[in-house]
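Some chains have been omitted; the remaining ones sit where they do in the full complex.
Labels run A and B following the written order; every chain starts at residue 1.
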Amino acid sequence: MSMNTYGHLFRVTTWGESHGPALGATVDGCPPGIPLCEEDLQHWLDKRKPGQNRFTTQRREPDAVEILSGVYEGQTTGTPIQLMIRNTDQRSKDYGDIAEKFRPGHADITYWQKYGIRDPRGGGRSSARETAARVAAGGVARRALAVLAPEIDIVGYMVQMGPHRADPANFDLEQIPQNPFWTPDPEAAEVWGAYLDALRKSGDSVGAAIEVRISGAPAGLGAPIYGKLDTDLAAAMMSINAVKGVEIGEGMASAGLTGTENADEIEMGESGPVYNSNHAGGILGGISTGQDIIVRFAVKPTSSILTPRKTITRDGQPTEIVTKGRHDPCVGIRAVPVGEAMAAAVILDHLLLHRGQVGDGPRGAIG
Amino acid sequence: MSMNTYGHLFRVTTWGESHGPALGATVDGCPPGIPLCEEDLQHWLDKRKPGQNRFTTQRREPDAVEILSGVYEGQTTGTPIQLMIRNTDQRSKDYGDIAEKFRPGHADITYWQKYGIRDPRGGGRSSARETAARVAAGGVARRALAVLAPEIDIVGYMVQMGPHRADPANFDLEQIPQNPFWTPDPEAAEVWGAYLDALRKSGDSVGAAIEVRISGAPAGLGAPIYGKLDTDLAAAMMSINAVKGVEIGEGMASAGLTGTENADEIEMGESGPVYNSNHAGGILGGISTGQDIIVRFAVKPTSSILTPRKTITRDGQPTEIVTKGRHDPCVGIRAVPVGEAMAAAVILDHLLLHRGQVGDGPRGAIG
């Protein structure tokens, strides 16, 4: 990853500001011959789109993606795919105040300090609106995966909102699309709904934790020592706006375990090794085991809140700020499809990398 | 990061296996004119070196580093610095069993599946011995930082071992080098000592959490959107052997906070902005604020334990394995200098990147 680009062979560069004319992603290195049309991508953008229920910002952007290059007669050609999303609902008037004041928790102050110039309209480049480009690029990765490794399934869901955690005992993946929080625990969804309504009315916001499960990935993806699969997944998730922590498998809780507890014992199954637990989150030594790959990340509460907070102006004068405008009380909700998109891009990239260095499929047979 | 390389302008490639003739790091992009000698690096390697107390492996390696290139008359020349550490204590006989059996929790099975060949002696490339090369390279980064940004201080310490957490109320940074766990909480050190003695006797192991604090870093390090400072720190830490989670500032706990709680309010101090809290861990929008940068990571328990665990052979036959040999009961202890080294390399890299794109120092003044 560097500057505005991620990926090794499947490489994505995003561009654009919240309130400029457009934003998008330049996707390079996609395999040729992959069926791809705008509707394929729109499906995922709609999942992320604001204004879909009372829990997300009421900014209404159609977020319609245009494919400007790299596709011919419905198939990828192997050349760069340019994905552009026009910004249509740019109410810059909402943001006048923040050109002079630095919003706590936002990148206003750091962009200013670094660059000596910043686009304050809607947060400019640091706006979470950038994640629309990620979702579009992730849609391309999903299409390529559907051809190259159709057995792979990637699904994200919320597992914690503020003090309330979902209960793994209630997990039903089919519930995910049936509630506004993309959670597999329907009981949690109810609790969260009431909790978030109250928060929203008070002008406050809250954090969340998202888990992404990648199932069906073959053993052998990833590489020592810095190109590990978990390294790239961690970087991918940490690069998402407002993310402050990333975990693989047991994650931070592994600090609390003993070796006896943590070992995932191995047995021989019908079609290869099986493990009697998955503390490792599907990755050993940076390389996939064939188990479900489990990555989890925490999204901090939206920094734009109605509670007045102390800050300073560009001139160094003390002041207060209340961030009006249309903001998600829990930006973690819309981070679910973003996490999925990043996972898809990383997995595809590692499939291509593995194929490049080693060839198709795992190389060492067992049994 | 890719394959065995990390960094953008300050770039480190490590090489070598646990029981080969040597391992090392190729360090490219170091600024010229930095005073550097082998003793500078040896200092940090000694901190990581095994066999220093009863809580680390009794494998006795001098871990003596040789500088083979890139230094002339005691100064870096700007050309690649080759750091080589000879392996001297290679008791391959200890490892005979594991050539055929896959140790649970280790990379044995995934290296085999990926490559169809693996060096089983001591874990080969996947051995934590590789971290010696990181520590050596981090020592170079520290020397460069001492010249370019002497106000930066990087210190790592253990904050959790198994179920026992250090108490921030007890924190005294001067305590860190005075106990075998590199913890600033002397009370925790006592508890952990007794706890680990018991574990060691039972042949078990335990996880740990390490925190690295970077103070004195200027505002403005990092870059949107994928080259964020926290993205690179997360990747750097996740790439360390046995790490399963990485946090910046509040980390995973930010999922549990409200926006009001999480906001780090800004005031004007004598020499620039000051913040009345640091939930953000010193990074906003991927760019440093000038506050302390706080990164934390969890190290899973050593997978080599004396408790028999179920596994399979390369032929797919069920078996059991007990990993004899000399192993750290808490590999997290020796991860402390490794985390520091990775932090030093990332910070130096971002100083150079910032200087490249923007010039020396922050560019936007406040007040």
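Heads up, the rule we're going with is that a residue touches a chain if its C-beta (ideal position, glycine included) is under 8 Å from a C-beta of that chain, and two chains touch if they have at least 3 such contacts.
Keep in mind that this is a model prediction, so the values were computed, not measured.
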| item | value |
| --- | --- |
| Entire complex copy count, 2 subunits given | 4 |
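Everything that follows uses one rule, which is that only the chains that are shown with their structure count from here on.
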| item | value |
| --- | --- |
| Inter-centroid spacing, chain B versus chain A (mean Cα positions, whole Å) | 26 |
| Chain B contact footprint on chain A (complex, rising order) | 1-6, 8, 14, 102, 104-107, 109-118, 125-126, 130, 160-163, 199, 204-209, 219-228, 230-232, 234-235, 238-239, 241, 244-268, 273, 276, 279-281, 283-290, 296, 298-305, 307, 309-312, 314-318, 332, 354, 358, 362-367 |
